[in-house]
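Beneath this line is the structure, given in structure tokens, with notes to follow.
The other protein chains are all here in position, but one chain of the complex has been omitted.
Showing chain A:
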Amino acid sequence: MGEMEELRKEADNLKDQITEARKVVQDTTLQEAVAGTTLVGRVQLKTRKTLRGHLAKIYAMHWGTDTNCSKLCVSASQDGKLIVWDTLTTNKVNAIPLKSSWVMTCAYAPSGNMVACGGLDNMCSIYNLKGKDGNVKVMRELAAHTGYLSCCRFLNDSEIITSSGDCTCILWDIETGTEKTIFAGHLGDCMSLAVSPDFKMFISGACDFTAKLWDIREATCRQTFSGHESDINAIGFFPNGNAVITGSDDATCKLYDLRADQELITYQDSGIMCGVTSLAASLSGRLLLAGYDDFNVNIWDMLKAERVGVLAGHDNRVSCIGVSSDGMACCTGSWDSFLKIWN
């Protein structure tokens, strides 16, 4: 038993040393550094489209990459359907019935050829949108997780990364349907993941209140960030790929820098009590849009950490949010069964 005590002490000691090492580079704070920058003016976005069609809570949405001037996105709802929408015309391009209605996540492949989803069935199901006969069919069912599938993101048509309530993330080879790499290290359910702009890394947020940066090829955890006081539900990269944004049940969002290896700033307000469910950055990274359990989306000036706008259009929790890849529109999905396009 004595050895375990020694080891635990060593681990704690290292953590303390890391805290000290982080202090060494704190020659300023982000707040001080941006003191001379003007706050962004009040941001007022309007609902341009409402996507109606789901019959129950929407749990997830993901934008496709632009092709052919259409703006496609996929959404997943507890009504047991994945719907691919043409968000400009509001037409449903595909309505895919799912085997399990307890779906928690969905993703659009960058190529536009596939979508994926998963949930309480512990599996990630891949659907081919461009099948020969025009029907959308299940292409693969990726099963290995021992907990619910909380999030999934395609690297390309051959690889996908999933996060799960079993505390791990997995990189899969879609063609063979097998696990290539298991990323273990979190001490609580993994709730969300995001891939870096160069596709070499990904970050995960979990119910152990930490965010982890993983090297996909080396299969290692590079960095761990803590500071949140409750589950991290949402995570994303700052557009330059050098910083990470997290959203938590503690009602705050945080910005962590990868090169400084620490938290830069917290986005919080005493008037906000409810947890953050989802987040997205605007194209320049100047704005942070975050969805909350109190039915609103709050818009933050990412550098000054002040609220500069609110999107109040949903009648129930905002469960998911995304900014299109050209930055022109923001899409929100809610438990009220609607998706809204704003700009």
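By our rule, a contact is a pair of C-beta atoms (placed from the backbone, for glycine too) under 8 Å apart; a residue touches a chain by one contact, two chains touch by 3 or more; residues count from 1.
Note that in this section contacts and distances are computed from a predicted model.
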item	value
Hidden chain of the complex, named as in its UniProt record, picked from "Notchless protein homolog 1", "RGS domain-containing protein", "Auxin-responsive protein" or "Septin"	"RGS domain-containing protein"
Which residue of A:61, A:191 or A:318 touches the chain not shown here	A:191
Touch criterion as defined above, residue of A:275, A:291, A:313 or A:333 at the omitted chain	A:275
Hidden partner interface residues of chain A, rising order	3-4, 7-8, 10-11, 14-15, 17-18, 21-22, 24-30, 33-34, 37, 40, 43, 45, 48-49, 66, 68-69, 88, 102, 104, 119-120, 148, 150, 156-158, 165, 173, 175-176, 185, 187-189, 191, 197-198, 207-210, 217, 221-224, 226, 229-231, 238-240, 242-243, 249-251, 257, 259-262, 264, 270-271, 273-275, 277, 282-287, 293-296, 302-303, 312, 315-316, 319, 326-329, 335, 341, 343
